[in-house]
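Only one protein chain is missing; all other protein chains are in place.
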Amino acid sequence: MMSRMLRIRPLLSCATVLLAAAPDAFAGGRIAIKAGRIITQAGPDILNGVIVIEDGRIQSVGPDEKAPWDAELLDHPDLVAFPGYVEANNSRGMDRPNENVDVAPFLDVRDSIDPISSYFEDSLRSGVLTINVQHGPPAPGSGGCVIGAQGMVVKPFGLTIEQMVVKPAAGIKISAAPKAGKSRATQAQAVRKAFTDLRLYLEKLVQDKKDGKDTARREALYQGRDLDKEENKKGRAMEGNATWKVKGLEAIPRGEIDDKQEPLLRLVEGQIPAFIYCDAAAAVPLALEIARDNGFLAGTTLVLDGDSWKAADLIAEAGVPVVLGSTLVHVERDPVTGKEKETFVPGVFKKKNVRFALQSLNPQAQSLWYQAAVCVGHGIERKDALDAVTRTPADILHLGDRVGSLEPGKDGNVLLLSGDPLSVSTTVQYVVLGGNLVYDRSQDVRVKHLLEGVEQPNTAPRGVEVQANPHDDEKETGADEEKKKNDAGEKKPEKEGGGQDREDP
Amino acid sequence: MIPIHALALALALVPAGRREDEPQRRWTIYADEIHTSTGRTLANGMVFVNNGKISLVSTGREESPERELLKVRAVTAGLVDASVRIDAELQSVEQSSEISPSVRVADSLDPFSIEWDRQVRSGVTTVLANPLDLDVVGGLGVVLKTAGPESIEARTVRADAVLRGAMGSQPSYGNHPAFGRPTDFFSRRPTTRMGVEWEWRKAFYDAAASRKDSERAYPGSDLVLRALDGDLTIAIQAWTTQDIRTAVFLKEEVERELGGHPRVLLDAAAEAWKEPDLLVRSKVGVVLPPFPSNGRTGEGSFMAWNVARMLHDRGVPIALSSHGSANPEDRLPLQAGYAMRGGLDFESALEAVTISPARMLGVEDRVGTVEVGKDADLVLWNGPPFEPGSRIVGVLVDGVLKVDPREQAE
Partner (left out) sequence: MMITILALSAAASPLATHRAILAPESRLLAIRAEQVVLPDGGAPARGVILIEDGRIAAVGPDVEVPEGAILVEHRGTASAGLVALHSYSGSPSEMFDSTRSVLPEARVSLAFDPANPDFADALRAGITSIVLTPIPASLCGGTSALVKTSGGVVVRGEAQLSLGFSSLALRNNRFPTSFGGAVAELDRLFEEPEGVFARAAKREIPVLLEASSREDVARAIAFAQRHELTGAISGAAWAGELAEKIHSAELSVVCGPWRIGEERRDLLAVLALEKAGVPFGFAIDAPANHPLMLRAGAAMCLREGLGRATAWRALTSDAARIAGAEDRIGSLSKGLDADIVLWSGDPLDLGSTPQAVYVDGKLAWKDKP
């Protein structure tokens, strides 16, 4: 795609950020991280402790651990170790956050994710290491779904999808909020119809089989499915807790079920989780009804927005967890007095004992740490606020055994922070992902640029001329870039006036 | 709200001449930390508020039955935002002429706007309200409180506080050359950046010449003369490096050629980090716009996050501002936090949102610090100020409690 060719800048900074050629370069290797304070999210903080990671998994975390002699050592007594943040629901990082097709569970976000999107780069920089990429809410200009694509959980590192994947087929997105052109009533009808269509389709399959027709089989072969494979050969009865069942489904080899319907069947059978988006309290009853009727309430997470918090009682009663919208303080205006009333949304759910995860507002300055900090400011206990950006989203994504805390057996994802995670002055200094050091802030070219205005060739802000380099015609790549990086900090006496370089303070 | 018995007590103490519905004005505030903005922080201290002014600031605790008590983690002075536009639309700027010094933005402010309430909730108690920068010289800005009686006059702290204008492309926006027939009154100068600078220069030169030759006077030239003499501060919006340079060079030219000594503030000087020498040399004050998350901000300028620290280290007076943005992320207390993220220390960040803008606007005798005798404009926090993990739980404006910490139920 054309646009990818023009994205030299992030590619360059990716290149300077990467210290490992590929994430599994040190597979089998060991890394030990010493930090002044380790916030494990699984017990009290550990002072001057060591985390040992081997084969991409945490082996041990403790105060008296000795770093093994054969482990690569990251010794930072001045830094704070913290588990990677987990983003439970996000629609950035794709070329478009939505599709326009009404019912599209046969689509997969793996085809939309752009590995070099600045969203992933910024997420890495902010320490968000586990991201659930799903289709987004209906929005003007970007379409919207009734039933969207299958999402996946990725890590913000890697130049291909395969390198980034943490968990494929991580859930299907359903929207209880009307997409463009639909009203609430017609959206509800469309969502229900998708499942009615599934049932009718399956019943027809069964009937056709009984009648001796083999249309489905031929269609499957035409679609290119291998009907001799184990999982495609066998049929089985319909499982799950849906209020409707199709009898005789065991007669149908699973491979013969159409691509478009098969993911929905798996959803109904409880094999894939669902993420249902509610833009307002009015959408919540629909979401819960669809989940209950079609048997996937147990695997449902609601993604909330607007005044959905007003339906907190319903949600609590259904026992489902929620992912809260990035606006944590909901403002409403009284139509008579004109005064504005603020409601702190996480507080409502905390009170009703509903598990909630937070979403970042943007991956730069208001990332997950910021949202957690705002919760603390509004009275949420620090521990609960930090859980809402680590353990709870990990559980929601069914990755609770892999991410969300620093405990033996979990993935070797560790952040080294310059201070307390909830402080505005704290920055992510190092990131270890799967046991590999993948980010070093002191090498992060873009951060230097944003923080200090240090200019790099090919990264100059629009409208500012990059200083003329007298050796430009003799230029080779590499060596000159080094030289330019070194020159950037010095004064250029031949420039008039104050010059355009930033001076060392 | 305020309990009935306290209200009754307050009424009993209300001096004659007060209207009976004015809320109580005697407070004792206990705080774990009082950040005075003078460089001093008091631990475990208290502030007394009496009749709209701060009457005591000290360590210790002293209760008294006639004073209502508030207990909080931290207290700072009410924040001062040096560049705000309240519901500013096209009606705030007189576009029939590019140089309209005598138009008052105070006449276009809506005292009933919900935006005042939002400013108060974000801890901002004093603002400089500016017109939209669609004119080269847009008129007179006014410094006023964000709460109080619902009238602009009653809230004004300093009327006609600054002469407001802009460099850059914004003032020429919408103008077009008069080739062929002029189609509307936007067929006029300036249409370019150099045209904008020319208008400024002409305004100054004509005003100076009008001292001897009254033919050169124009509506508002008396105000430009006052600005030339340093009696009226000039606030110039200059986002990019070239605009900052133009503004500073103009100031120096006016000093040199016209013998003037204007006091100049640069507003929204996002690229000030590129010209620190120039700013130090010309002694201008800098008001910074909100920190952008991705570097790029107004008029294509690039704002590095360490700009506040860097200018502060060089001795350039700085103030942070929300520049009239309606985004919650651009509010003033967050800007102080971001300045700290960019390396500025807490005390300097505090000054940059309290006493420094107050000084720039000439109202430091009334607001900007927590000191005895100043207006009782205070922000009460439930944690270290400017951290996102803290929240503003109370705000007093002129001693009136506008946001009540006792109502912040968790």
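Think of it as A and B in the order they're written, each chain with its own count starting at 1.
Heads up, the rule we're going with is that contacts are C-beta pairs under 8 Å (C-beta built on N, C-alpha and C of every residue); 3 or more make two chains touch, one makes a residue touch a chain.
Bear in mind that the values here come from a model prediction, so they are computed numbers and not experimental data.
Colleague: Consider the whole complex, including the chain that is not shown, and state which of B:T36, B:S83, B:S108 or B:S122 touches that chain.
Modeller: Only one of B:T36, B:S83, B:S108 or B:S122 touches the chain omitted from view, namely B:S108.
Colleague: Decide which residue listed in B:I152, B:L332 or B:L380 touches the omitted chain of the complex.
Modeller: Only one listed residue reaches the unshown chain, and that is B:I152.
Colleague: Touching the left-out chain: which of B:G45, B:G139 or B:P171?
Modeller: B:G139
Colleague: Mind listing the chain B residues that contact the chain we can't see here?
Modeller: Considering the whole complex, chain B reaches the absent chain at 90-97, 100, 102-113, 131, 139, 150-153, 184-186.
One rule holds in what follows: only the chains that are shown with their structure count from here on.
Colleague: How many angstrom between the C-alpha centroids of chain B and chain A?
Modeller: Centres of chain A and chain B (C-alpha means) sit 40 Å apart.
Colleague: Quick check: in the complex, which residue numbers of chain B touch chain A?
Modeller: Residues of chain B touching chain A: 112, 114, 117-118, 121, 240-241, 245, 273-278, 291, 293-296, 300-302, 304-307, 309-310, 313-314, 328-329, 337-338, 340-342, 382-383, 386-391, 408, 410.
Colleague: State the interface residues of chain A toward chain B in the complex, per the touch definition above.
Modeller: 329, 333, 338-340, 342, 347, 361-362, 364-366, 370, 373-374, 376-379, 422-425, 427, 449-453, 461-464, 497-498, 500, 502-503, 505
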